[in-house]
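Only one protein chain is missing; all other protein chains are in place.
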Amino acid sequence: MVTLFAVFLLTLLVLTAIAVVQTKNLFVAVMLMGIFSLLMATVFFILDAADVALTEAAVGAGISTMLFLATLALTGEHEKPSKKGPWISGLVVAITSLILIDATFEQPYLGDPMAPVQQHVAPWYLEMTPELMDFPNVVTAVLASFRGYDTLGEVFVVLTACIGVLFILSAGPGAPNPKSPRIPTAPSVGLRHHLIPRVVGKLLIPFIVLFGLYVQFHGEYSPGGGFQAGAIIAAGMILYALLEGEKQALKVLPQSVLIGMVVGGAMLYGMVGVVGMLMGGNFLDYSVLSSNPVSGQQIGILIIEIGVGLAVCGALLAIFHAFAARRSVG
Amino acid sequence: MFYVVSIAIMLTMALALVRAFLGPSVYDRVLSVNVFGTKTTLLLAVIAFLYGRPDFLDLALAYAMINFIGILAVLKFFQVRSNQQQKNQLPGDDLNDNRD
Partner (left out) sequence: MTTVIDILSWVLLLAGSIFVFIGGIGTLRFPTFYTRLHAASLTDGIGTILILGGLVLQAGWTLAAFKLLAILVFLLLTGPTAAYALANAADMSGMKPEENEVSEVEK
């Protein structure tokens, strides 16, 4: 029955994707992408991937929509008609989808116990997590400890991406393009005239941040962790910026602090690994951090999750503010 | 019983999706996103019970928050957009005449 639900939602997903490609109005495309994200997250949830569903909800439906809208505020709203015929891209898409459809026949069925993914290291992770770390969320254990190198890499990818986006956005406006004159805008004032959203929004911000902290520090026991918490807290701060204007938000958390959060988060993660080496273990082997290997693992995971949360939160907010600053400079 | 509720919610999601496809104004689409978000929250809550794993309710809570912020971001976008148009005296209202 639940599989039928997933099939139904996946059908809606495909329809939404087609509509996104079809529409020429980019704002509509952004709205449909929001729906796409919500559907995707629900499908993840139905397939029992709660951590991924939480990430998809926070990043896909929340932050991406905001960044898309921030981009649209800088550019036009209508897609430029493409001069080239759709034949080449259509051919590529057709061939790729044929190959992919062919590949699905070789895929194991959903939940097949003989599938390679169930045979390889997964049983070992499931068996060893209670023994080595003594908490129930295996996803956090895999992410933070067993595959700590990968997550460290991801954090540095976030750092690199943040630096790249900031470089591009903080470049000067350049020569004015005669075809699309830059649109000067009013200085950001926030939603000053909308009393009801402001009151309700400001009432909710503390709870959003509190929930983000819960996701951060409860990640070993329930779905969540640094990535999701960073995105949720960033969403809460963006809500503040929406209500009070970006200037006011920058007074609370200046750009330098945000950059410091990104760099500091990544460094914190790396430092845990180095400290582990100094204490006689391997890089990112948390067992040596405490006299008891289990509590050492827990301390290590806690600290690196804080690092991940700081880095993600700082990066998202820095990018958001870079868009806003670009808009008001115009 | 949970199945009946989930089916009702998913049918509603489908209806809202059709409204999002049809438009006609951008506000209709924002409305369908909003409806869709609320329905997703409810669906997640129901499915968490269907699975017998109430600790997954955290996700529904996160969805409720994120959805609200998204709608306010759209509102802000409209405000910025209308400011831009006032400054430039752009002819026509881009937001109302979209017919894909």
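Assorted remarks:
As written, the chain order gives the labels A and B, with residue 1 at the start of each chain.
Heads up, the rule we're going with is that a contact is a pair of C-beta atoms (placed from the backbone, for glycine too) under 8 Å apart; a residue touches a chain by one contact, two chains touch by 3 or more.
Just so you know, these numbers come straight off a predicted model, no measurement behind them.
Across the complete structure, the visible chains that the omitted chain touches are A, B.
Mapped onto subunit A, contacts with the missing chain fall at residues 194, 196-197, 200-201, 203-204, 207. Residues 1-2, 4-5, 8-9, 11-16, 18-19, 24-25, 27-28, 30-32, 34-35, 38-39, 41-42, 45-46, 49, 54-55, 57-58, 60-61, 64-65, 67-68, 71-72, 74-75, 78-79, 82, 93, 95-96 of subunit B touch the missing chain (whole complex, contact as defined above).
Convention: only the chains that are shown with their structure count from here on.
Note on chain placement: the centre of subunit A and the centre of subunit B lie 19 Å apart, centres being C-alpha means.
On the side of subunit A, the complex with subunit B involves touching residues 1-2, 5, 8-9, 12, 15-16, 19, 22-25, 27-28, 31-32, 34-35, 38-39, 41-42, 45-46, 48, 50, 53-54, 57-58, 61-62, 65-66, 69, 72-73, 77-78, 183-186, 190-191, 194, 197, 201, 204, 207-208, 211, 214-215, 222-224, 228, 232, 235-236, 238-239, 242-243, 327.
Residues of subunit B touching subunit A in their complex: 3, 6, 10, 13-14, 17, 20-21, 23, 26, 29-30, 32-33, 36-37, 40, 43-44, 47, 50-51, 55-56, 58-59, 61-63, 65-70, 72-77, 79-81, 83-84, 87-88, 94-95, 98, 100.
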